[in-house]
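Note that one protein chain is taken out, while the other chains of the complex remain in position.
Let's look at subunit A:
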Amino acid sequence: MSSSDVRDVLNLSEGASGTRPNKKQRLAAPRPNLKGLAREVHNLGGDNPIAIVPEVTQFKKRRFANRKPASRWEMRSFRNTARNDSTLILKHWRRIEEKQENQGSPAEELKQENGTQEGQAPTQDGMEDSTFAKFNAQVSVPQYSDDQYAQTLASDTWTKDETDYLLDLAKAFDLRWPLIWDRYEWTPPATNGEANENGDESKAIVPLPDTQARTMEDLKSRYYEVAAKMMAVQKPVQYMTQPEFALHELMAHFNPEQEKMRKNFALNAFTRSREESREEESLLLEIKRILARSERFNEERRELYSRLDYPHAETDISSFKSSAGLQTLLGTLMNATSKKRKTLPGPEGASPSNPAPPQAPVQDPGRRESSGPSTGNREPPATGTPTAANKKGQSQTQQPPAERPKLTEKEEAIYGVSHHDRLGSGPTFRTEKINKLFSHKSNQQQLRINNTLNELDVPSKLVMPTSATTLQYEQLLGAVNSLLEARKVSDKLDGEIKIELAKKAEREKTNAPPDSENSKAQEDSSKENTEKGAATAAPDAEATSKLDLTDLDDVEEGDAPKNTKAAGAQKEEEIGVEGKALRPGSSGASNKRSASVLSTASDKSSKRQKK
């Protein structure tokens, strides 16, 4: 029966018949899946496939998925090596391992299997060992010889026989103390003469009253005593490994009295009345509730604190009194909160959500925080400088940088926070700065510096360049530089003075009217002044400069060694201040104006005088 017949029966139009061949082709794909009746039913649908045909290909799952012959089993003998005697051979059913599958006829296969099958773990005679033999575990109880017993283990309350008996029980019951105590029935062997004569009667003894009274604590303490002592005998305490030692300590310090007390407590707890137990239960519940409540309270308090924790203003708030100021304040606060939420407050992370101005304080180069040369969130140098410049301007005009609590100097020292005007790109070594100080000098100068350092017994390379030592070293170098400068200047001045003195002597020789001489001297000094080009020099420069220079020489000669010998921290600091003041000069070119040197020298001298 085809679909056209059905159509005939149902009086359906034949209009769609034209397209049928095509559809049939399309249907050709799923058709091969269907067989028998299902295909016929499917055909009834014709062009419109019936959807209700269930896709169940089989009504009951086939029980045996493979049609291979049933596997063979055999009664196989095995033995258990965990047994003390190896004579017991038991049998169990085991499947015959099929080594060659699907090869040859079943009969051949059987032969092959019979020939090749072997036990998994054959013992010496090829018989399989039980897979459970490996679970055989035994405790090790201490062993001792008679001598050892006499030496270390002798006890007033325990005989050797009873100790042996205890250890036997401990081994037999795998150290399960309740069982050992339960089965402990020590009956001391009769020692009277008649027992020796008839051996059977020897066991007819009267049990001593105190042996029955051995408590579990007695047994335990004796055993632990024996075990700890034998442990120490076999391996002295100082050679024990950590767990061994811990075990030894545990056993050596077993306290039967404490155990007894504990058991009495347990007994009391055991015989509690219902009311007592209920009370205890309710108390426990109450404690739990109180603890939970306090925890919640602490949580709430912490949250409250975190809410109250706002960024403190360091400067006056007058700048926020205008609306624009308030706007920036809002930005700052938002920035601060967003910073708080973020663990890593990278400037890139903050930028997309926030408008530009609030970012400013974060990137403010004047306040940039640097925990070390390897700070991750440093901006790339190309973009860094212009934006930094931009923002610098903004921050100077608008932004009071007050978004984080200020660290005190002590804290800064602790955390290693340092402030820099500008950092170069990338990580740098601290020593680089010192190297730079050297490399900028001419060879001769370097030589001189080195000579000076040698004189001072300071190595030219820092052994341990911490920030403090580098700073000191820098200062030292600055001082050395200024010293060298000053010496140069003083040499030059000395030479000039000598020349002038020689000139003067000559002139005095030729004509010696006093007043003209004086005016001449004045002229000379003015000449000198113009030569030096120093506007600040004193009119009686010759005298003062001489004085100053000698003074300076004094300082140089006296200070430098003191500095290196670290006579006093105050002095060092003073020099540090001087070094700072001198640094621009010393790091600069060698031909500096000597007046500045002079002025600083006079500064120094005045300070000295103050002191």
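Assume contacts are C-beta pairs under 8 Å (C-beta built on N, C-alpha and C of every residue); 3 or more make two chains touch, one makes a residue touch a chain; residues count from 1.
The rule is short, and it goes like this: contacts and distances are computed from a predicted model.
Visitor: Just go with whichever of "ER membrane protein complex subunit 3", "Actin-related protein 4", "Beta-adaptin apl6" or "4853_t:CDS:1" UniProt uses as the name of the absent chain.
Guide: For the chain missing from the view, the UniProt record says "Actin-related protein 4".
Visitor: Of A:95, A:288 or A:422, which one is in contact with the hidden chain?
Guide: Touching the chain that is not displayed is residue A:95.
Visitor: Have a look at A:132, A:239 or A:305 and name the one touching the chain we're not showing.
Guide: Of all options in A:132, A:239 or A:305, contact with the hidden chain holds for A:132.
Visitor: Based on the whole complex, identify which of A:33, A:277 or A:454 touches the chain you can't see.
Guide: With A:33, A:277 or A:454 as choices, the missing chain is touched by A:277.
Visitor: For the chain not shown, which residue from A:35, A:176, A:289 or A:321 touches it across the whole complex?
Guide: If we include the chain that is not displayed, A:176 is the one touching it.
Visitor: Residues of subunit A in contact with the chain that isn't shown?
Guide: Interface residues of subunit A facing the absent chain: 71, 80, 82-85, 87-93, 95, 130-133, 135-136, 172-173, 176-179, 181-183, 216, 263, 266-267, 269-270, 272-274, 276-277, 280.
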